[in-house]
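Okay, so here's the structure we're looking at.
A single protein chain has been omitted; all remaining protein chains appear in their positions.
Up next, chain A:
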């Protein structure tokens, strides 16, 4: 690290940081920061409201139910999750290929 400073070259980490900031100028001021920590704690959160679901079912009997978008993991907001979107209990009979 010392020799790099003397050579007046930018340390590789700083150069990478500059690249990132150039691509995403609005990236949080706090380095690393609690944004990604909170995202980590929220892993697995899927929002399902049975009231909304049943209302939607009643209203759109003859129409298509809102179906899962291409990104199934972002089930919040406008999209009403359906029981089909939720993880199914998997059969316990599927053996690991390591045991094959």
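The working rule: a residue touches a chain if its C-beta (ideal position, glycine included) is under 8 Å from a C-beta of that chain, and two chains touch if they have at least 3 such contacts; residues count from 1.
Here, contacts and distances are computed from a predicted model.
Remark: of the listed names "DELLA protein", "Serine/threonine-protein phosphatase 2A 55 kDa regulatory subunit B", "Auxin-responsive protein" or "Armadillo repeat-containing protein 8", the one matching the undisplayed chain in UniProt is "Serine/threonine-protein phosphatase 2A 55 kDa regulatory subunit B".
Summarising the interface, chain A meets the missing chain with residues 1, 5, 11-17, 19-21, 23, 27, 31-34, 36-38, 40-41, 43-48, 86-90, 92, 94-100.
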